[in-house]
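Before anything else, here's the structure in question.
Yeah, one chain of the complex is gone here, protein chain that is, but the others are all in their spots.
Labels A, B and C are assigned to the chains in the order they are written; within every chain, residues are numbered from 1.
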Amino acid sequence: MNSENFLAGERLVNAAYVRQGWQGRRAHELRVRTLLEQGKCPEEGWDESTIELFLHELAIMDSNNFLGNCGVGEREGRVASQIVARRHYRLIHGIGRSGDIAAVQPKAAGSSLLNKLTNSVVLDILKLAGVQATSSCFVVPMATGMSLTLCFLTLRHRRPKARYILWPRIDQKSCFKSMVTAGFEPVVIENVLEGDELRTDLQAVEAKILDLGPEHVLCVHSTTSCFAPRVPDRQLWAVTLHCANPTFTRLKRNFLSCRIDAFVQSLDKNFMVPVGGAVIAGFSDAFIQEISKMYPGRASSSPSLDVLITLLSLGTKGYRQLLRERKEMFSYLSMEVKKLAENYNERLLDTPHNPISLAMSLRELDERNPEAVTQLGSMLFTRQVSGARVVSLGTLQTVSGYTFKGFMAHADQYLCSYLNAASAIGIKKEDVEMFLKRLGKCLKALRRGKDQQDGPLLPNVDMDADMEKCKIGEGDDPKTLFAA
Amino acid sequence: MNSENFLAGERLVNAAYVRQGWQGRRAHELRVRTLLEQGKCPEEGWDESTIELFLHELAIMDSNNFLGNCGVGEREGRVASQIVARRHYRLIHGIGRSGDIAAVQPKAAGSSLLNKLTNSVVLDILKLAGVQATSSCFVVPMATGMSLTLCFLTLRHRRPKARYILWPRIDQKSCFKSMVTAGFEPVVIENVLEGDELRTDLQAVEAKILDLGPEHVLCVHSTTSCFAPRVPDRQLWAVTLHCANPTFTRLKRNFLSCRIDAFVQSLDKNFMVPVGGAVIAGFSDAFIQEISKMYPGRASSSPSLDVLITLLSLGTKGYRQLLRERKEMFSYLSMEVKKLAENYNERLLDTPHNPISLAMSLRELDERNPEAVTQLGSMLFTRQVSGARVVSLGTLQTVSGYTFKGFMAHADQYLCSYLNAASAIGIKKEDVEMFLKRLGKCLKALRRGKDQQDGPLLPNVDMDADMEKCKIGEGDDPKTLFAA
Amino acid sequence: MNSENFLAGERLVNAAYVRQGWQGRRAHELRVRTLLEQGKCPEEGWDESTIELFLHELAIMDSNNFLGNCGVGEREGRVASQIVARRHYRLIHGIGRSGDIAAVQPKAAGSSLLNKLTNSVVLDILKLAGVQATSSCFVVPMATGMSLTLCFLTLRHRRPKARYILWPRIDQKSCFKSMVTAGFEPVVIENVLEGDELRTDLQAVEAKILDLGPEHVLCVHSTTSCFAPRVPDRQLWAVTLHCANPTFTRLKRNFLSCRIDAFVQSLDKNFMVPVGGAVIAGFSDAFIQEISKMYPGRASSSPSLDVLITLLSLGTKGYRQLLRERKEMFSYLSMEVKKLAENYNERLLDTPHNPISLAMSLRELDERNPEAVTQLGSMLFTRQVSGARVVSLGTLQTVSGYTFKGFMAHADQYLCSYLNAASAIGIKKEDVEMFLKRLGKCLKALRRGKDQQDGPLLPNVDMDADMEKCKIGEGDDPKTLFAA
Partner (left out) sequence: MNSENFLAGERLVNAAYVRQGWQGRRAHELRVRTLLEQGKCPEEGWDESTIELFLHELAIMDSNNFLGNCGVGEREGRVASQIVARRHYRLIHGIGRSGDIAAVQPKAAGSSLLNKLTNSVVLDILKLAGVQATSSCFVVPMATGMSLTLCFLTLRHRRPKARYILWPRIDQKSCFKSMVTAGFEPVVIENVLEGDELRTDLQAVEAKILDLGPEHVLCVHSTTSCFAPRVPDRQLWAVTLHCANPTFTRLKRNFLSCRIDAFVQSLDKNFMVPVGGAVIAGFSDAFIQEISKMYPGRASSSPSLDVLITLLSLGTKGYRQLLRERKEMFSYLSMEVKKLAENYNERLLDTPHNPISLAMSLRELDERNPEAVTQLGSMLFTRQVSGARVVSLGTLQTVSGYTFKGFMAHADQYLCSYLNAASAIGIKKEDVEMFLKRLGKCLKALRRGKDQQDGPLLPNVDMDADMEKCKIGEGDDPKTLFAA
């Protein structure tokens, strides 16, 4: 609807009303202009109608939506299914060009704007969330691990002699694999124990660098978001590159004083979007641009679209509110797990430097019956508790050809078995409450010596009643079962 | 996206590309302007993206979507569910005002435009489809029957002494009820038989008017869309109002020379939209406006929205194509039913004046076993043939307190039992083919003396194989059944 | 996904995970079963995924969605536009049959379930909201006014001699028109003034019934939802039918002891859905069924679908919460308008019996400058305050041929001009705050003698800043304007 259309509308409907309609439209346009001009996340979140209108507007700027377009190439944004076209708001051309994932496409002005705006708004939020010195970033439609691989591959061109990446141990598979996939040899630096906390052994890192020869070391690869009792590092003198996978809180506190070449964050964990995207960010425009130019080909715009929609709908106000709630829930969770642990002769591990993940010891449970520890994990799973992780001691596991002892525990032999829980962004009070209730019941059942799953275990649990009705017993025959 | 927004966009993305995007946008706007200026159905159908963009644009002209709106009334377009908001494209205020269903609402310029445009585009199509003299029409979110009632109620104010409506018999319930609901006494005029066709007895109509006194007769109420062997009327000298429920073909041929005060058509039958709307049209602006002012209150815009979307997406080209296909399918259906009938010693009734519905005699079937006729109906139903109607002779039925003999057959005693099928707009060749195949099988089974539904009745029917696998036998226990 | 499908799934994905998925599915099914078995609004609202899954499930029970269906009738649920199909969840057949709007359709089991469930869930909510004795109700896709007309038309068959409907005056157009449309003569009963309140003159009603002869009076038609200073009636001895248009609060308090044949409520006002539907309810199943059988034809299922989606998503918990908030906002609005009024030498009219609408006198404003009263209305409109109604004294208006003095004020000559505002369901605190702020500014501007709309009227109003930027000045040329 442009001015001519409004004037045409006045012939059908009272001019005063049409003008008020036009005034209403102006307010939506003003929002869009502010976004385009400032490239910042709006303070107030946008309603769905503004967001969808904006996406429709972007879409009709792409050549595949031109009414008079004719395509005689191989990449014309043709879509066979209307379901698919709709779910992408008809933004089909992806982002970037073969030369640079952040580049602009001649055929797709709308998708190109989407790409630029997303990176700009995400940069704004990274600064707001604490990493104020961030100078550049881009969204990439790859897992965090694969994004790390891309960073390592880029760095290889800067340090052609390097063969090793130093890796202060943090037991997360794709983090480890990212180095192997990139063709480097990970050098594991075992952690040191301080109280209950496991920390990076900085002396060992330094010694290893000297030992291997600095020119043979690509970088120190530190992952700052980690399961307790591992805690993020306080000081780091990264030799060349510090590829982090941090959450904001930690990054803010710990790394600003060191040299960090780039850091990578998963979109789903930090922005509450579907799995599969990451943001690669850093403090030097040149290096970040080097990485973005390293991606060969055009990429999916789907993660960028998700992040942009999400941040526009939240606004900085909404995003800050989520950060605040996460923090509050962490306090609440810690306090309540502490109480529960004490009832069972266990304790909340003392890991004050990990602000997101906590751990409750399972020492006594393990001593009474080593199988009970894994049984607890399984009981929580069948009770629809997700994300709680039970860690037994001394498990051997091989990852990409490397064998680790005590994998998941960040150490060959930690003090005791334990259970992890975390308060991540988006967590709700009812998540914590249900978790505590169900965990309490499981611990009680285990103390009594069995998992009375089929018996009247939870007769008086109102909030869980529906779930219970739907539960499948272990011995149930699936054929009968599904028939019910 | 207005000009300022595009200029802002040029700071992010190459200006040449943004301008091409803007040029793409102009083409969409041009379509909209043409629609607003001419109020006609476009020749070429619009793609979904133009339609949805247009609806979003209309929506933001309504006050409930104003970003700065504050509402302190009782009717503010508030919607509790986002599902509901989305499915109506946030057009919540309905159409019309308490004074007139066609009137413009101050709070809702967008919805008002929608209403005006829909009526204007529908008028265009009515003319195109054959009723060229139509001068005025409006869409009303009520069934055809209720819309007829509204017409009768309006006419009452013009003819205060009238108590009767003359109704040349046509056995369709809501058609009959519409008169009773309006508070009038229907006077049934039995049909005359000409060959196989049942026609309005024009002499009887005339005689009855004189008999009752013209001032006591509200109108002659003729329904032109009817099941064969009833055929629409060739000549009508309606006394005051002729409320028709025609399809276009018939209306075009039959009624243009007579006085018709208004005619009513169902939206679903003629425009392939969901059930529940009608269009009230006529040849005098004044009377049509009188009817639109008679509706007390604001009305649902849902049927108007459906019709507008449908006509914009079809374009006149697409609509004409549908009309053409319907006609072709009628020829095909007639020819094939004729052949099939002859194989079973039955015949296609000779009803050349009914271009949509046809009838095949079931005389021999009835003679051999009167129950077989109703059984045939039931067999077709369970085989997912819908819309085929079996008519037995002499059924008594009471409608709104009036008892009819031979109801459904338009006559106390027609020549024979029969089966109806029709070729309505939107019918596909595969509908006809599947119908013929299934009807053939049913007739064959009945000749053999039983409906072998559970046996290997249709073992070699490839196209129906899937359906057969899903079929429920008559004797099956539902409990077991659903469990499968 | 039935049991066979889950078993097939287990061949692709770990059986334990598929079973947990199946368990998850069971919980959704359990909700649906409870709904089907009890026909009540669930306590907890359903999330969107359950609702949409349920609607998809209903849709595939309708014959138009059968994979093997072939249609050879005229009403086969064919839809030309996929946009239209989707927005109705492919529920195309509408509700009811020609015989009864509440009846079940053979071709459409899913739509029929939708219809039954909606009426049942709405009945549950009517009881919950206070009208506990309600025994029967049905949703009808017509405006409140047209629904009242249908009630009157039904009643005509019970009271064939009746010509009059007694109407205690309440100035709302479609309410008045509903009687005229039905063909009855409205007999206006002027109100009595008690303090600031206008009340039904019960003596006058009684006298008029005797005067006209009870057999000539169809019913007393009382509208209980009304703009202050009109208040709903405390006692009513309706002669035969009491067609009300109440909100729940009032109905609960006032009418349960009297004979009420039926009451009609608009869906949009009471259930926060789009305009265009009503619920007809009563205390006698027989009479309500009589009305539902009076509607000639099948009807749109769109309003039923909206109401069902809305109530399932709110749950009784959410609905009660909305009722609570409405009440709180009324108190807040009253208190603040009172304060504001006093600043301007006006007062909040004392209408304690109207719990939804309130009125603030505009006596002094009117005395100083009679034009200022209408100017205030216009100023509020251009400032995007909707629903606030300015009532000047003594306006003459003709409605359906009847001329009223002081129309909108419910009285020939009320005490003073005034401004209405209301706290209806769904109102938000920010609505009230913005209203008060803008009203204050308008009153201030008027006191200073002019509407300084183009000047720096609202320089420091943060919350309104965006709106202001988009505002069109009175003298602006639209051509220039839209071009900006």
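FYI, a residue touches a chain if its C-beta (ideal position, glycine included) is under 8 Å from a C-beta of that chain, and two chains touch if they have at least 3 such contacts.
Note that the structure is a prediction, hence the values are computed from the model and not measured.
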item	value
Sole residue of A:83, A:207 or A:335 that reaches the chain not shown, by the stated touch rule	A:83
Touching residue (missing chain; options A:20, A:120, A:136 or A:178)	A:178
Residue, one of B:135, B:289 or B:382, that touches the chain absent here	B:382
Candidates A:57, A:197 or A:268 - the one touching the absent chain	A:268
Residue in contact with the excluded chain [from A:52, A:201 or A:261]	A:52
Where the missing chain touches subunit C, by residue	1-2, 4-5, 8-9, 11-14, 16-18, 20-25, 27-29, 31-33, 36-37, 39, 47-50, 52-53, 56-57, 59-63, 65-69, 82, 85-86, 90, 104-106, 108-110, 112-113, 116-117, 120, 483-484
Contact set of subunit B toward the excluded chain (per top definition)	2-4, 6-7, 10, 15, 19-20, 22-24, 26-27, 30-31, 82, 381-382, 384, 466-467, 469-472, 478-479, 481-483
Residues belonging to subunit A that touch the chain removed from view	2-4, 48, 51-52, 63, 66-84, 87-88, 91-94, 98-99, 106-107, 141-146, 148-150, 153, 156, 172-175, 177-178, 181-183, 225, 268-269, 271-277, 294-303, 306, 309-310, 313-314, 318, 322, 333, 356-357, 381, 384-389, 399, 421-427, 430-435, 438, 464, 466-467, 483-484
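The definition used in the following text is that only the chains that are shown with their structure count from here on.
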item	value
Furthest chain, CA centroid comparison against subunit A	B
Chain centroid nearest the full-protein CA centroid	C
Equivalent interface positions on subunit A and subunit B, same or different at half	same
Separation of mean Cα positions, subunit C and subunit A [Å, integer]	45
For subunit B paired with subunit C, centre-to-centre distance based on mean C-alpha positions, whole Å	29
Junction residues of subunit B, two or more chains touched	2, 4, 48, 52, 63, 66-69, 82, 106, 483-484
